[in-house]
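Read the structure below first, then the notes.
Note that this complex is displayed minus one protein chain, with the remaining chains in position.
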Amino acid sequence: MNGSIHPTLLVSAALFALGAIGFLTRRNLILMILSAEMMLHGVGLAMVTFGQIHNNNEGQIFTIFVLTVAACEAGLALALILSLYHRTKSLDMDLWSALREDDMPSPVGDDSTRGPVEIDKRPVPPILTPAGLPLDPKTPLQPTRSSHEETATHV
Amino acid sequence: MSDYAQLILWLIPGAPLIAAGFIALFGKLFMGERSHVPCVAALAVAFACSLALLVSIVPGTFHEHHPEGASFEGNDGQQYTQVDEEQVISPTKGAVALGYEWLDIGTMQVRIDLRADAISAIMLAMVTGVSLLVAIFASGYMHGDPGYARFFAAVSLFVFSMCMLVLSGNFVQLFMFWEAVGLCSYLLIGFWFKKPSAAAAKKAFVINRIGDFGLLSGVFLIWKTFGSVDFQTVLFNAEAIAKANVDHPGTLPLICLLLFIGAMGKSAQFPLHVWLPDAMEGPTPVSALIHAATMVTAGVYLVARSTPLFMYAPNVQLFVSAIGATTALISALIALTQYDLKRVMAYSTVSQLGFMFMALGAAAAGPKVATFAVMAAMFHLFTHAYFKALLFLASGSVMHSMGDVIDMRRFSGLRHALPVTHWTFLCGALALAGFPLMAGFWSKDDILVALGNGMQSEHKTFFTVIFAVAVLTALLTAFYTFRAYFMTFWGPEKFPEEALQPHGHGAHDDHGHGHAVSHDPHATPDHAHGEARPHDAPPAMAWPLRILAVCAVGIGFVGPLHLFGNYFERTPGLPDAAPHGLHLGPMLMSVVIALTGIALAYKFYVKSPEIPAGLAIKLRPLFGLSQGKFFFDEIFTAILVAPLRIIATLCALFDKFVLDGVVDSFGALPRFMSQAPRRLHGGLTPAYATTMLIAVLGCIVCVMQLFAGQ
Partner (left out) sequence: MSWIQQNWPLLLPLVLGAIGVWLLMPGKRAIRPLGGLAALGALALGFQLVAGGKDIHGAMYVVISTFCLIAAVLMITSRNPVYGALWFALVTLCVCGLFLLQSAPFLAAASIIVYAGAIIVTFLFVMMLAQQSGASNYDQSSRQPFVASVIAFTLLGMLLITFQSWGVQHAKIQNDPLQAIATSPPTPATTSETRTVHAFSRPVGQEQIGELRGLGRALFSDFLFSVEIAGTLLLIASIGAIALAPRRAQGTL
């Protein structure tokens, strides 16, 4: 703690950079949106810090507006994600690559070259029951590993 | 008076234009077989207005030989501009209906005005009258054609353009409608555009371009020399012309030459005459109206109209005469051996146009006889329009009855089967041959007199030759006209099989026509063989023929009675004419020539038909030359078309391999350069975001560099 960088500014810059990495590398639509929100966190933190340093409220007020915009963005992003999901039944961003040149390979095809999919061995996270569906005793709500693998290979 | 003049002047071209638009818009859908009604009605209106114009434009001066107003005042141009506001009809100024200012480019001001004087009034009366009769004829002739409405729309448009051409008050407007009549001619020659021979329309259009180039250059030169294109300042201002002749020596002959080249194209003069015979591919009424009576005479009209300029270019006038004589002789020689009735008439038209130019050139004999020479040409134009339209329509009637067969070897002796056609054709043939007291007799006589006047000037030798050619051509004319007449209407009765088929009345005919036949008393005298015999013209075709026959016989009397001459001399810009009377010497010679030609034809084709065959064998090379139309088409193909085709092929190769290569390489360069960056376009959103982040990095570096200095 002997440098000259304001500690909150360091955190804000790091959050921004990490959010950028997340946005660039992750293929899950929701994680991309969350990464973008994290970048907004970094910006808001920096502005609050600047407001503190300059001794006025403008930084905080600006962050309030950023918060507003972030809320709007989250709502719209969720609607968009649902729309996209409706089309492909998947949250994979790589499925949406219609902008590419005609002779470029489809990025989705890359999965086959990546070798066998590494399956997360951790416990399955809680699954929400679809509302309004009658409970069918033959198909338990808790998915089994086999069905898990089936969907995992099927993208 | 002013409103009246405005009204009739605007109605003359306006009525056909409205009819053309109306038929073009609604004809096909709503009018069908009644499409000719607006056209005929509009032409009747135009004809009535033309007659009204004719009698009102030079009121009360028919019987005065030297009215004061006929001489032209040099400063009339200024008077004209002063009285622009109120329209005045007077002998010298004619009638002017103001239109609007069309072009105003720098010093060039072009107005669309209607301007009528004596020569325009004569032309208008002739154009609208003949086109009215032709339109009535066509309503019968074109019956059942799928393009019925299109035909009448085009005819109406043509009459509008022709009237505007004649009514033009300046050279630019004249050129515009000169092109418009060419367009209508193109549309109507290619009327049956599915026939391969409709390519004649293209030929006519292309050859006319040569002439139009000359005319356009002439108009440019006129504008450069006079600073105006208005007739009032260019043609009717004698002082201005004299001044221009002094200021720009040699320009006036050049202008005249260029104008004459324009006239050569439109009026089918040697060597640009090759399009007119081929133009007969169009419907016969079109041939009668456009390619015999009206449009092709536009060149004669132009030269006659430009007489004040030609007065300063006697050499060009001699050239005009020479070209006219060459054309007349060559076409007459070609016409001798043709078997296609319409082609005989087409070459006859070319030949008669040559006559008119001969007469126009005779104006070189001097100012005293110049007006008479121009008058003779216009008079021949006037009479020729009637009898040649008659001959074409009668040929069309023959063709109609013979099931579209026009080869004279395949039918003969039709005078009993087609009595109306026979008598009217005979009237036209007599008029064309120059039989005494017929229309052609008087006008041809006037031309011979004009050429005789030329023989008494300093160009004695030249005009002697021209005169001899004219006499020879007149003889040939009488001969080939009656050759066609005798071959068609005399001899043993013979019909082609197309004519005998019950419904085979031509490609454009349908059974509705056969219905009309049964009501025609002239068509089938013997009803027992009604289906087996060709029928004569139905009333819609017969009555125009009869009226035109009366004209062909009687219209010539306006010449010897000095009606035409005295009227025509009111045309502004023409020099004072010497009084002229009947010339018994040339008249006698004309009679002898005509009778000789007719007698020869009678001898050859009725009395002893073996003579022509024997002559054809004896004079095989000459016969072949005439039969092959002097091989002008082949010569042109060899010396003009083939080299151009080679050049065009080379250009096409150059374009394909050199120009396209250069252009393609310009396209290939960015394509090559984009090979690397296009890999970035994988279509993945995060990839674009990466690029964006790199750019943000660059921006931050720049900002840091900026602030590092502080």
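In order of appearance the chains are A and B, and numbering begins at 1 in each one.
Definition applied: a residue touches a chain if its C-beta (ideal position, glycine included) is under 8 Å from a C-beta of that chain, and two chains touch if they have at least 3 such contacts.
Keep in mind the model is a prediction, meaning the values are calculated, not measured.
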Item to check | Visible chains in contact with the missing one | outcome: A, B
Item to check | Contact footprint on subunit A, counting only the chain that is left out | outcome: 1-11, 13-22, 24-28, 30-31, 33-35, 37-38, 41, 44-45, 48-49, 51-58, 60-61, 63-65, 67-76, 78-83, 85-86, 90-94, 107, 111, 114-115, 117-120, 122, 124-128, 130-133, 143, 147-148, 150-153, 155
Checklist entry - Hey, which subunit B residues sit against the chain that's not shown? => result 684, 686-687, 690, 693-694, 696-697, 700-701, 704
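We adopt the following convention: only the chains that are shown with their structure count from here on.
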Next on the checklist: Suppose each chain is reduced to the average of its Cα coordinates; what separation in Å results between subunit A and subunit B?
Outcome noted: 83
Item to check | In the complex, subunit A residues that touch subunit B | outcome: 20, 23-25, 32, 93-94, 96-101, 104, 107
Item to check | Footprint of subunit A on subunit B - complex, ascending | outcome: 678-679, 681-686, 689-690, 693
